[in-house]
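With one protein chain withheld, the remaining protein chains of the complex are depicted in position.
In this document, chain identifiers A, B and C correspond to the written order of the chains, with residue numbering beginning at 1 in each.
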Amino acid sequence: MRESTIMKIHYGTALAAVALVAVHILMRLTMGFAESLEYENVLANYKFVPYAIMLELILVLLAVHGFNGLRVILLELKQGRIYEKAVSYGCLAAMIGLIAYGSRTIIMTNMGLV
Amino acid sequence: MTHDEHKEGIGGMANPTRYGIERVAYWLMRLSGLGLLAYFVAHIYETSNILRGQVGWNEFLELTQTTEGHIFLALVIAMCVFHTVNGVRVMLGHGGVGVGKPARPDYPYDPASQNYRHKIGIYSAILLAAIATMYGLAVMFGE
Amino acid sequence: MVDSIEFDLIICGSGLAGLRAAIAAAKKGPHLKIGVVSKVQVMRSHSVSAEGGTAAVIQEDAGDTIESHVYDTVKGSDFLADQDVAERLCVEMPKEIHQLEHWGMPWSRKEDGRIDQRNFGGYSFPRATYASDKVGFFEMQTLYDTCQKFENIEYLNEWFATSIIHDGKKFMGLTAIELSSGTFYTIKGKALIIATGGAGRLYSFSTYALSSTPDGLDMGYRAGMALKDMEFVQFHPTGILPSGILITEGARGEGGYLLNNKGERFMKTYAESKMELAPRDIVSRSIMTEIEQGRGFKHETGVDCMKLDLRHLGDEKIKEKLGGIREISIKFSGIDPSKDLLDIRPVCHYMMGGLHTDIDGATEIQGVWAAGEAACNSVHGSNRLGANSTSECIVWGKITGELAAEYAMNNNTSDQWPHHLVAAEEKRIYDGIFRGRGDANPYEIRQQLTDTMNEKAYVYKNETDLVEGLKKIRELKSQTWKHVDDKAKEYNTNFSNVMELDSMFRVAEIVLLGAINRKESRGAHARTDYPKRDDPNFLHHTLAYYDPNEPIMKKHPVTITKYQPVERKY
Partner (left out) sequence: MAQVSSIAEEQASTLKTITLRIARYNPEHDDSSKFMEFNVSYEKWTTVLEAILDVKKHHDHSVAVRYSCRQATCGSCGMMINGKPKLACFTKISELNSNVITVEPMNNFPIIRDLAVKFERLFDTHQKIKPYLIRDDTELESDAKEFLQSPKELEQYIQFANCIKCGLCNSACPTMATDSSFVGPQALAQAYRYVADSRDKGKDSRLKIIDESHGIWRCHFAGSCSQVCPKGVDPAMGIQFLRGYLLGFRS
């Protein structure tokens, strides 16, 4: 992929995340922080489909943004063909891994598999 | 390698003292990005405990409901707010917004891109991060 | 065995002349392998310091004419210029201004988008094309950047050329030291262009870059070429104190005044119609006369000086058109020209002389051309007009670049490589200089040499001073000064400094001998003991040929086409 495309995604994910994370955190705060973390409330959140979709979105956006950020830092730290390939694919793999792991939580909770 | 090329290395990249506040912002941005990434990964793991049912969730929640946990969370809030606000500033800058206009430079030179708009952006990111952290601490410890 | 590399065309020197030649040659011969050899990194050549302008007739619609440019040049030269050469300069130059523009030169513009020009000394039309006051810098950038387009140009950054190898008639190669590694190389080639610039660091008070030493001239001289008209050294009226950095003539071109301690624009006494914009030789002499008659100032360093007043131009105009000298005067002298007067004094600025060439820039050795300040094709005669030098560099850069490329395409490298000459050169440098065992500090000797030139061969000269100066130079030379402390190979600037000093002795000697022999006053050569121009006896060029004992001095006729010498009045 062109570096500009990657970086557009980086900025795009960040911008989209700003809005969504804000909602996510505000949810915590409107309810009262501790309350919001109670099991029932959390579970209820997960079961509310629009909220679950939002969580999934945040997950994808931040994983993409975060691991690309990590890739950038690692690329700048050290150079070399093999190293750079390893960093790129490594970050991609970690990103996919994290998304998969997080999605599992969201999907299973949402479908009531707990 | 580094020695041959006489690169300054991580120390030089990191050293925020020699240049202006812009360099400090650069450094905080990196740190907070990495910190947030670490928190994010941990957070995904943390929330996955919900799959272990009420007992599992509460067990894990207790682990974080300590003073250390709160301080850690406060730090995350700080990083998050700084990274977000500064991120918006950096994004605007990267798009060429607020970095001044090309003009004939007159001695003594004063680079237009290092202007008060971006400095205000940086200071407000720091300030907002501090306010949010305090608010967060108040909420967490205030119960 | 000595390390060896090979090019089709070698260009020694990467100032305006060298780079213009490289582009011309690369275009002419896209398959030629061209090597640009320079003792500084290519784009750092002295030419970047040129400030004020480049002369050309580009406003014929506004009344300027080529003819007028030719006449101004010839008159400015005090009729020692070869008039066919001057004409060539003026005819070729307009195209070059536009060519540079097409390559990206940021010329300053008029509101309607056309290239602007400013006033300069000795011209009857404002024809100095300018880009703020960083003309040479921007020209160098334009040429260097344009060079980057050509794949057949290679840059030998920081290679110090030491000698020209030839078989008595025909060029074969160069010897040079790569400074970063200290390796001695032979560079074989079919053709050579010498563009090693001026040698103003012969004087301690000088506008030149510290790298402007006579080693390039000396290299040609030792190879058997003549040095021509070396006695004509130009002193620019306005070198700022204490550094000697140039305040461009453009400052007066934009309307600056020269003031004496009575607050008068004293130039009215000396050049009523042109005032501050008379040719440089006249203005410099006027300043020295004022000082001698007690109407000068003392700078805090104790040196006599005069004042340059730019205040009435206003801050905005100074920033717009003279930003470079504004920076220089604030930084190096602590004076903001919009508020205070500048302390100035005549300063060594240009050498009219150089390696003797014909109108095409060809030297006396087959396959070798010379261009730019290192060459003397006699376009400037005994006094160059400001802004005509960058013009000369560009025009003859192009001419020699094309001719040398053509020659290189039609000739082969000789297979009889004269190993013994290379061995002799290696011995001269390493045994003679590097391992020289003197105990005098060469830097102090150099200081004394350049001070001597300053004192004995300044704006006004006379027999006694010149003879004393010559004696002093020879005495310094005979001291055991060949002393290179630094024994490392890598980046040994101690070594190159001493090689530069070695060349200074020979070239300083020729400057002084030429000045002693020329018993008249003409252009920049002003003798108090012979205050008049003497056309019957001295309307000729001076040639100096190398001889191990004493230079062989000869005369060479001046080409006069249209304009018979008359008295110069401004």
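Everything below uses one rule, namely that a contact is a pair of C-beta atoms (placed from the backbone, for glycine too) under 8 Å apart; a residue touches a chain by one contact, two chains touch by 3 or more.
Predicted model only: the values in this text are computed from it and were never measured.
All shown chains touched by the missing chain in the whole complex, by label: A, B, C. Considering B:I10, B:A42 or B:L63, the position touching the chain not shown turns out to be B:I10 (whole complex). Touching the omitted chain from chain C are residues 27, 40-41, 43-46, 48-49, 95-99, 101-104, 106-115, 132, 134, 137-138, 141, 145-146, 148-149, 155, 157, 180, 204-206, 209-211, 241-245, 299-303, 324, 327-328, 331-334, 441-444, 447, 451, 454, 484-486, 488-494, 497.
Hidden from this view is one chain, which touches chain B at 4-10, 12-14, 18-20, 22-23, 26-27, 29-30, 90, 93-97, 99-100, 102-107, 109-114.
Summarising the interface, chain A meets the missing chain with residues 2-4, 6-8, 11, 72, 75-79, 84.
The working rule: only the chains that are shown with their structure count from here on.
The mean-CA centres of chain A and chain C are about 66 angstrom from one another, to the nearest whole unit. Centre-to-centre spacing of chain B and chain C amounts to 57 Å, using the average Cα coordinate of each chain.
Taking each chain's centre as the average of its CA atoms, chain A and chain B sit 17 Å apart. Contact with two or more other chains is made by no residue of chain C.
Counting only residues that touch two or more partner chains, chain B has none.
Residues of chain A that touch chain B in their complex: 11, 14-15, 18, 21, 29, 33-34, 37, 39, 42-43, 46, 59, 62-63, 66-67, 69-70, 73, 76-77, 98, 101-102, 104-105, 108-109, 113-114. Of all residues in chain B, those touching chain C in their complex are 104-108. Contacts from chain B toward chain A in the complex involve residues 10, 13, 30, 33-34, 36-37, 40-41, 44-45, 47-48, 50-54, 57-58, 61, 80, 84, 87-88, 91, 94, 139-140, 143.
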